[in-house]
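Showing chain A:
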Amino acid sequence: MTFQLDATLAARGFDVSLRLGPAETIAILGPNGAGKSTLFAIIAGLLRPETGRAQLGDKVLFDLAADKNLWRAPHTRGTALLAQEALLFPHLTALDNVAFGPRSAGASSAEARATAMHWLTEVDAGDLASRRPGQLSGGQAQRVAVARALAADPDLLLLDEPMAALDIHAAPLLRRLLKRVLAGRRAIIITHDILDALMLADRVIVLEDGRISEAGPTRDVLERPRSRFAAGLAGLNLVAGTVGDAGITTADGMVVAGHHDDTLGPGQDGVAVFPPAAVSVFLTEEHGSPRNSFRVTITDLEPHGDQIRVHAGGLSADITPSASADLGLTPGMTVYFVIKAAAIAIYPA
Partner candidate 1 sequence: MNRVNGTGYTGIPSWIYAVAAAGALFVLLPLVAMVAKVNWPEFIPLITSESSLTALGLSLRTSAASTTLCIVLGVPLALVLARSPFRGQRLLRAFVLLPLVLPPVVGGIALLYTFGRQGLLGRSLELAGIQIAFSTTAVVLAQAFVALPFLVVSLEGALRTAGNKYEAVAATLGARPSTVLRRVTIPLVLPGLASGAVLSFARSLGEFGATLTFAGSLQGVTRTLPLEIYLQRETDADAAVALSLLLVAVAVAVVGLSYRRPGSATSERAAQ
Partner candidate 2 sequence: MTVRRRQLAALLAVGALTAGVAGCASGSPGASAGSAAESSAAESSAAAGAGGTAKPAGSITVFAAASLKATFTRLAGDFEAKNPGAKITLNFAGSSDLVTQITQGAPADVFASADTKNMAKLSGANLVDGTPSNFATNVLEIAVPPSNPASISSFADLAKSGVKVVVCAPQVPCGAATDTVEKATGTTLAPVSEESSVADVLGKVTAGEADAGLVYVTDVNTAGDKVKGIPFAESDKAVNTYPIATVGTSKNKDLARAFIAAVTGSEGKKVLSDAGFGTP
């Protein structure tokens, strides 16, 4: 009872294959324009890919192979879409909104309302039943939207950045709610927030430029990222290159030495990952250990927690504010980033 999808859309450079188990939730991460919403539109039946096939359980959603050309209309797919905007029907009450799915499926008015009330209570919005969408706050509307999507009893739930439009008070509430209701359901959630991925998703897929650049269980991806984007999300520095004796060698010839898995052989593609906290900043070339000393130009300084994060040359370093003041760091300065090899993990790309 899996969900599987293969689809390409050359016009957007989109080429994705993925599989989902019966009660799995996966998170899709990726920069803007990566194709995340395209993916959802294809799954829901709102966008037609050029080639591909998708199957949900034993229901074929579409099959565009040469001789078949099968395309299920959106309303028969069993995929419910929840977007950033709640998009509650403005002319119906919250209860009627939630009852929309069951009514469309053929339930009587009374049955649909009962189901709706059940789901509204599930999302802690029971007292909002008779309100109109115009009278709800952003967080309340999103909760009702979740209830509406669930009331339609979908086989696959698609959540497109559901927390994005919520303020910092409403987001955690919704996150907890989703954790509860997604248990045992098949869902895909698009998010920019790794907290969503960590709390809600079993697996994570990183989508960049229409293609999957990385996929795997959440913790693995976030602790040992293999793509720049995932590393950025996880707050880690990542350098990619070819594995050699000394460490990895980047395309520019830079050599990064670190500890690596024994499984790694020379010539393989590998990545070197290290946290910003492991980076030291010097004004001059360090006389001590010459390894992992890189000359970079500062592009940016930003406060990060109680530290200052120095962005330079695509890498980040966390130093204390007083150290930054002592060094007199400003954007445009040339400094040296030095990292202890012991703090650098190298593993296959």
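If you want to know what made the cut, all candidates are chains of the complex that A comes from, given by their letters.
Basically, a residue touches a chain if its C-beta (ideal position, glycine included) is under 8 Å from a C-beta of that chain, and two chains touch if they have at least 3 such contacts; residues count from 1.
Everything numeric in this text was worked out from a predicted model, so none of it was measured.
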item	value
Candidate from this complex that touches chain A, chosen among 1 or 2	1
Residue ranges of chain A touching candidate 1 (in the complex, touch as defined)	44-46, 73-81, 83, 85, 87, 89-91, 100-101, 104-105, 132-135, 148-149, 152, 158
